[in-house]
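For reference, the structure is listed below as structure tokens.
Some chains omitted; the rest stay in position.
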Amino acid sequence: MDPHKLKNLLEDIRDGRITPDAGMTLLKDLSYLDLGCAKLDTHRELRVGYPEVVYCPGKSTEQVKTIIRAMAERDANILATRADEALFMEIRQICPDAVYHPLAKAVTVRKRTMEIPDSYIAVVTAGTSDMPVAEEAAVTAELFGNRVERIVDVGVAGVHRLFDKLDVIRGARVIIVVAGMEGALPSLVGGLVDKPVIAVPTSVGYGASFQGLAALLSMLNSCAGGVCVVNIDNGFGAGYMAGMINKLR
Amino acid sequence: MDPHKLKNLLEDIRDGRITPDAGMTLLKDLSYLDLGCAKLDTHRELRVGYPEVVYCPGKSTEQVKTIIRAMAERDANILATRADEALFMEIRQICPDAVYHPLAKAVTVRKRTMEIPDSYIAVVTAGTSDMPVAEEAAVTAELFGNRVERIVDVGVAGVHRLFDKLDVIRGARVIIVVAGMEGALPSLVGGLVDKPVIAVPTSVGYGASFQGLAALLSMLNSCAGGVCVVNIDNGFGAGYMAGMINKLR
Amino acid sequence: MDPHKLKNLLEDIRDGRITPDAGMTLLKDLSYLDLGCAKLDTHRELRVGYPEVVYCPGKSTEQVKTIIRAMAERDANILATRADEALFMEIRQICPDAVYHPLAKAVTVRKRTMEIPDSYIAVVTAGTSDMPVAEEAAVTAELFGNRVERIVDVGVAGVHRLFDKLDVIRGARVIIVVAGMEGALPSLVGGLVDKPVIAVPTSVGYGASFQGLAALLSMLNSCAGGVCVVNIDNGFGAGYMAGMINKLR
């Protein structure tokens, strides 16, 4: 429930229009909705400021649809991550205004408009193969009400490409850097800007990249200040974090 | 050099008081100072907004003193991390206003005053043994011009202690959470607040903690949004990142 | 063989109705049944109190059927784990009263009734994607004669959902907690109850979860007392252990 509705409810209690016991029930009922296979966290918007997100892997199609149907009934904005096209087709049946982002493998539903700040988030990508993870970050940040600038294919092996884009990177309020293989780009960017850098290692690479471990360790050991790290391939987490920072007032 | 001095220099060039060639030399000379064993990055303040930091391990006492002497001559604020008391005694000989923070094992020198924003950073610590790392984060953030609130010993094994401090945590603009062993506290905090959480795994624990690996992996896999991670025991990195976010305007 | 039959046999020997040599043969023959590809441990029920279990992966369909046919002929209760639906169809041909549990991927056959204690086991699940493992634990515990209460989707990212179910968790005699990703839930539950907690890490997660390693390490390093751990995704082991504790008198 949104804060406005909550305040109304509490005033109703204060003014005697609703008994405390009835208010108790309403509040508790509203705080989450038990769907059997999941507890939909309707209170969450109040507590952490954003709509709920569905992480699709490991859930059956029926479970995903049950959760999204409940969300849609409450007019929430919705983000479903790691969804393939077949799953999107199922979702669209119950939620016709759902949109599919094929590169990011994300489904979004926009039910409400959000205030969008002037500052923007830069999403910087080392190589073409890292683009799906970067796009998950960008789609997430945009759905949560942020402007995003995308800078593609500026990895350390051709550093002049990065310098050519330095202005747009330095103009951002927070920067997401996505890289696989040796994961060196966040350190380089971190040394060139004075803004928070969120580093996303990807599983791009082979052999001793060990599915992104090399990039992860590289980023955790960055010698540049102002760099923090999220999980391997976790574009969603980076977009969420960046959006949270971008909206700090 | 600080931005003000740089602007003066450029105006001197424009107005003919300094030839471009002389300005070139001055600029380059100023951008770093070659100390033989290190290149002191005097330009860095301009580029990333903060004074230089000395990470002491692996450097000889003479090297540390050479670097700090050069910094002090330029009236920089100085932070030396991972310094034991004996090293501090050496530093104090060349820099009498140096201060030692024994829990954080940090040396600070304040030469200039900084503007301090109203918002504050919360540094939340899971257990007593995690306090040295938390204190390194707090000292770092304070030296870079931030207010810090410390919340100690609120690990997940006694969750009522955390809830008792939730107001001061929620009031912060950005939150640092320091935890060893299973590293679960950042996930819990991340689910209770709508502010960026910077998670710092510590090497506290034994056996299968593998010197902080368990806490690190736990934090990277946080199911709560808005959590990012720095290196094991890297209090400095967390304090630097949090300060950067806290000062975003 | 069940203890009652064994006692009869020994009394027959004592009273001369069976010679010691014949008794020797009977006993040895009964202690296990050699099926060529497996030794069916018929003595096991006496020694550890429970019927035999078939772990299906790595066994051919013919091997599984040979083993189950031999069990069924002796009227044992049977549990076959990690069985897909096709294997169940084969089993049902030789064992028509077999039941399939699709979420748990388990086949059960109930030939005998067991005494069921009043106390119950709580099976607590962090996320929807962890449900298959939790269900394997629950089905196992139920087949071995225990009551089970299931609590679903109460992970640490929304801790109010857990508190809402705390009464039913605290009422249990032993608690199974199933979690993937950062695996923090057992520590939180362990700090809130005074009952044994059996933690089950799952392979749910991605990137640096390393197929459940992050959750496993997190649980092994739990800062809460009264938490022990079984193998990744080992719902069966947790259900077996919990049942054993629940039936202690």
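List of remarks:
Letters A, B and C mark the chains as written, and numbering starts fresh at 1 in each.
Rule of thumb we're sticking to: a contact is a pair of C-beta atoms (placed from the backbone, for glycine too) under 8 Å apart; a residue touches a chain by one contact, two chains touch by 3 or more.
Keep in mind the model is a prediction, meaning the values are calculated, not measured.
Of the identical chains making up the complex in this file, 3 are positioned in the shown model, whereas the full set numbers 8.
The rule is short, and it goes like this: only the chains that are shown with their structure count from here on.
Overlaying the C-alpha trace of chain A on that of chain B calls for a turn of 180°, given as a multiple of 5.
The chain with its CA mean position farthest from that of chain C is B. Two copies of one sequence, chain B and chain C, touch each other mainly through matching residues, since over half of the numbers at the interface are common to both. Centre-to-centre spacing of chain A and chain C amounts to 38 Å, using the average Cα coordinate of each chain. A straight line joining the Cα centres of chain A and chain B is 27 Å long. Note: centroid distance chain B to chain C, computed from Cα atoms, is 50 Å. Residue positions 127, 158, 207-209 of chain C are each in touch with at least two other chains. Remark: chain A residues 28, 31-32, 36-39, 41, 43-44, 55, 57-59, 63, 201, 203, 211-213, 216, 231-234 touch chain C in the complex. Chain contact summary for the complex, chain B toward chain C: residues 126-127, 155-159, 181-184, 187-188, 190-192, 205, 207-210, 213-215, 217-225.
Considering their complex, residues 127-131, 152-154, 158, 160-161, 164, 204, 206-209 of chain C touch chain A.
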